[in-house]
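With one protein chain held back, the other chains of the complex are shown just where they sit.
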Amino acid sequence: MLLRDVEYAKPSSVAEALARLAENDGARALAGGQTLINVMKARAASPDVLVDLNGLEELKGIELGADGTLSIGPMTTYTELMGSAEARARPILGEVCSKIADVQVRNRGTIGGNLCSNDPTNHLPPLMAAIGAQFTIIGQDGGERTVPASDFFLGVYMTAVGQAELLTRITIPAGKQDGFAAVTLGVDGTCIVNAAASMNGSLRVAIGCVDAVPVLVEAESPDTVREAVRAAGLQPPDDVHASSEYRAHLAEVLAERAARQAAEKR
Amino acid sequence: MTTIAPEKVEVGRSLLGESVPRKEDRRLTQGQGVFVDDVKRHGMGYLHFVRSPYAHAHITSIDVSKVEKIKGVYGTLTGEEVATLTDPFFQIAGAPGGQIKDFSLAVGKVRFVGEPVVAVVAETRELARDASELIEVEYEPLPAIVDARNALDADAPVLHDDAGANLMWEGVFEWGDLDQAFAEADRVVKIDELHFHRFNSTPLECDGALVEYNRGTGQWTIHTNNQFPGFAAIMMGPAMRCGLDKLRFVTQDIGGGFGNKITSHPQLVVCCLLSRKLNRPVQWTEWRTDFHMSMSHGNERWFQDTEVAVKEDGTLLGFRTKALDDAGAWLRYEPLGGVIWAQVTPGMYRWRHIRVDFTQVATNKAPVSPNRGYSRMQHLWFTERVIDIVARELELDPVEVRKRNYIRAEDMPYETPNGCIYDSGDYAQMLDIALDLIGWDSMDEKRRDAESRGKRLGVGIGSTLDSGTNNFGQSQLINPELQFSGNNEVATVKLDIFGEIVVTLGTTPQGQGHETTASQVVAEILNCSLDDVHVRAGHDSYWNSHAGFSGTYASQFAVTGLSAVKGATDMLAAEIKKLASVVFGGVPVEALELAEGGVRIKDNPEAFLPFMACGAIINANNAGLPDDLGVTLNCRYVYRPPFQVPDVERKFGNLTLTYAVQIHVAVVEIDPETGYYDIVDYAAVDDCGKRINPQIVEGQVMGATAQAIGAVMHEVYEYDEDGNLLTPNFYDYHVPHALDMPPLRTGSMESPSPFTPLGTKGMGEGGGAGIHAVCAAIQDATGKIVTDSHNPYHRVWELMR
Amino acid sequence: MNVNGERTFAAPRATVWRVLNDPASMAKVMPGVEGFDVHDSGRWTANVKIPLGLGGLRMKVDMEKTEEREPEFAKMAIKGTGVGAMLNMVTSFDLRESDGACAMAWSADVKIAGPVGSMGQRVLQPIVNQQVENVLSALDVQVQEALRAE
Partner (left out) sequence: MDVAVTVNGTLYERDVEARKLLIHFLRDDLDLTGSHIGCDTGNCGACSVILDGKLVKSCMLLAVQADGAEIETVEGLADGDRLTALQQAFTDHHALQCGYCTPGMLMSATALLRSNPSPSDEDIRKALQGNICRCTGYWNIFEAVKSVAR
């Protein structure tokens, strides 16, 4: 419970936040803190400076474009997203967020935090990969760039958002034919394997917990999803909750289930 | 569930059997409880342990020089200092286990990940932890032994050179005539290996203490949440080379115990030594990860080469098995687990020929110690598994096999093959109640419905005993040299100067509602209102209301605690009458009665002496009373259960006084593709004799059930081959939360114990039934024999492949 | 945990061997090296801050070459000590000429003890794979540089 010494900064703008992050390569952005603070309790990680993004309105808000495109501020909490009328344009978002952790965590945890921490057991990375989200990142110079999920998730706890950069926007195309399936540790607990699917012209299924980043497979139809997963040649990690073999098996089953959910929606 | 309205509680009707609301709740619902971490003292320092990162290693050097210079760091304690300041803890075992040298910090060698190596005390919690990181400990890693089944291999690394090998204790238990049983058998069912996994109850509050040392008196005051101060005292006194008068234990509210808070004595010794060394109060908080890595795991046990002698019709004649018990790195309460199971040797069945070769070994894992259902849970899981495996092998109905072999109501009290006396109960009738609750007759329909949804349904029974009130004489079956036997508990009931009825217990409740049930007994006897009875919260050895076995453990308060309360209150009632007969000018005591908060003459209620007057007379206005009155209105009673010392040669005798009974039935639905399963229905029927407060009893049944569900589905202390704990916190050690709970139906019977003053039986540990029931349900659903007590989804999936 | 694989470098075996035995190049190959001391040809010590995304993990890493058959095989014992984590690793590589290029078969037995080992258990394997991948790519870069320098 006892953190190492750390400096705390509460910037009043994204620009100031970027500046504080640039000052010290030991600085880390603090979003909801529902992962980072716990890692700091274990002293498994100890940033020199925490740059608190809470209260930066620039990073909040959910907008629904005329074409049905959703633009979500990364500091939006799960609870806010679940309650957002705009976000209902893509129902899967609220459905999946409601399964993340518990009320307390959902009240503080943020969409951006979930994505940027990219813990392999997180729900949102595979979901975003499946529905083809785009990520807008602002650099130290204030310049913005937008990357697709395939270029966003780089490794465990690693994304395209570099030191002294921030995720500023998550853009989600219109769509309704989505699905999500998971086997979790207890009801709605930590994911052992999860899979998100989206039918948008083609069928895209992204699988979580089986590699450092979500594994995306495409298939003609739900009937061919299992083959597609098998073809991906997964080598999932072993841990106390599942053998590599079991995870590989779940990947196929859950990918198909997510795909069928997606296909059945109209 | 019924709602309990306070007005139900009134004088003049029996309070015994009333679900009166708990006295404890008022403070606890307002956040006004006093838990150990809430206790603070001026100038106290916070203690943090440097813990071993290795499962097995020599300590080559320890350097604390860096931290002692830091401002705000008060000081440190190392194993070397401990080894000079204290003697090794007393060992319950004889040779070889008894030869190990157990100190409160690692000396020269570490034997499990998380073992305390150095303690540092500082001005703040954070600084203490910072300092612990600057203490340099050099290790020379050694190979670790993690799987108990390899602990006795010739090439196995040895934890304790003093013991020569990893064998800690072994004993052969044989009763009846095995040869005859197997000769008579139509079938011999063989079971290669069954495994009961390692877990514990993870009380939400971890261990802790605030220890003050008084230089003037040389006495330590230990504010702690240890649930068995009597045991801690006899461990600590000799080790610290002091009399028990120097160790004052104080507890108040305890955030759950379940047996897991019995063996914190090593950490308490460290706090004592440091409070003396630094001359300031020392506060220790055990964090969750510390607890998981180092505290009180439940006994992990294998049952190997089991053979069961049965008749074609399912009549059980006897069994033999080899039990291999994993004690972890130290014997902190062990090897008592090597005999505690014998309290329920035949389970609930009538077989008379039994042999158990019991072996306990040390491994490089956290030390085990009592966990709810201590040692009996493992054995009862074994007997229940045997029943369901036999039923499957003989293609018989598990219900029929149970009913055919259950000990019969008409045979109560029943003497088991090893001399234990099962006091009362009707197991078969309880099973019928449970099957009724679960809708046994419509099970085939439910199966078909599940299949139509692509699920596999299975139903299983778990029937267990909760043996309560130990005869500590059983320790002599482990080590004949030991001088422990019987049991006792103390209560003091006094009438104070303004008529306050003050009750002092020797127990250390952790949620069992002792303040409430004790009040019920006192108010019943004194015929007064519950509100007039004041039970002191917690335990304080200064109150002189405790004895050697005082504490709250092993399902016994309803027997030992309440019998002590009854004894003391009966004494007080007699003294009140004796005093009144004098005050009323020689009215015989038979003519007096207690009523409405006083004592009066039965056929002249006008002649009434309120308790207040009684208290005032004896305590403050006693001139002129007869010299030989002999009334103090301060009555201390020690309850001592009727026990004999067991026959050490035959390992025969009555090991516990009462046997509460639990029959649970679980229904599971398995997703055959993933192994994921839900418990879709659950029934728990309990019989613990006379219930003083049915609601509290039912609460215990529910809590134990939930822990069983967690244990069988999710909870496990799993280690990798190097001895790293893979489930060191609630992230990976998943305990059931609100969404995980199945629907629950509860039922009960009351078969009063003929052996206890109130007809009560100890209870609260019967949850093991849930583990058995779910294992049996999984076996039913998958058609595969379940050989492990822990069945997470991946194991169920593997079963079905 | 045991990880192993094979990697081909577009360079002669001798070059690869040289790089693998040159402390200066190794310092550039290892993740997050902040300081590097060479005690002798067979023993090095590095102070590293392994990047773990949420924050770096500082460690003092001692490396000792325990076996060597120039120019094809070497085995190293690596011991890392940091706060909350102990790293014990035995790694070896086997270099083979394969038409102009050099194939390296490598394997590593990694043991991580301490709180980080337990805490991060569910993500350890991906992280190790990740670090190995980084090391190999960095090694490739060093090999190419060495080649250009020749």
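Read from first to last, the chains carry the letters A, B and C; within each, the first residue is number 1.
In this section, a contact is a pair of C-beta atoms (placed from the backbone, for glycine too) under 8 Å apart; a residue touches a chain by one contact, two chains touch by 3 or more.
A quick note: this is a predicted structure, and the numbers were derived from the prediction, not measured.
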Inset, instruction - Could you tell me which of the visible chains the hidden chain touches? - result: A, B
Inset, instruction - Would you indicate which residue among B:Ala706, B:Leu726 or B:Ala769 is in contact with the undisplayed chain? - result: B:Ala706
Legend entry - Omitted-chain contact residue, chosen from B:Arg288, B:Lys322, B:Arg352 or B:Lys690: B:Arg288
Inset, instruction - For the chain that's not shown, point to the residue among B:Ile696, B:Met713 or B:Met763 touching it. - result: B:Ile696
Legend entry - Given B:Gly255, B:Gly486 or B:Pro672, the one touching the chain that is not displayed: B:Gly255
Inset, instruction - Mind listing the chain A residues that contact the chain we can't see here? - result: 1-8, 33-34, 37-38, 41-42, 50, 52, 54, 79, 101-105, 107-108, 188
Inset, instruction - Kindly note down the residues of chain B that lie in touch with the hidden chain. - result: 1, 3-5, 19, 21-22, 24-33, 35, 37-38, 40, 125-126, 201-206, 253-258, 285, 287-289, 510-513, 695-696, 698-699, 702-703, 705-707, 729-731, 735-739, 741, 744
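Just so we're on the same page, only the chains that are shown with their structure count from here on.
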Legend entry - Chain centre separation (chain B, chain C; CA means) in Å: 50
Inset, instruction - Find the geometric centre of each of chain A and chain B from their Cα atoms only, then give the gap between the two centres in Å, rounded to an integer. - result: 44
Inset, instruction - Round to the nearest whole Å and give the separation of the Cα centres of chain A and chain C. - result: 31
Inset, instruction - Would you please write down the residue numbers of chain B that are in contact with two or more other chains? - result: 133, 289, 726, 732
Inset, instruction - For chain C, write out the residues touching at least two other chains, lowest number first. - result: 83-85, 115, 119, 121-122
Inset, instruction - Sort out for me which residues of chain A touch chain B in the complex. - result: 1-5, 38, 42-43, 102, 183, 185-190, 192, 239-243, 246, 249-250, 253-254
Legend entry - Interface residues, chain B side, partner chain C - complex: 53-55, 113, 133, 141, 289, 293, 722, 724-726, 728-729, 732
Inset, instruction - Quick one: which bits of chain B touch chain A in the complex? Just the residue numbers, please. - result: 125-126, 128-130, 133, 287, 289, 673-676, 713-714, 716, 718, 726-727, 731-732, 734, 736-737, 739-740, 792-794, 797-798
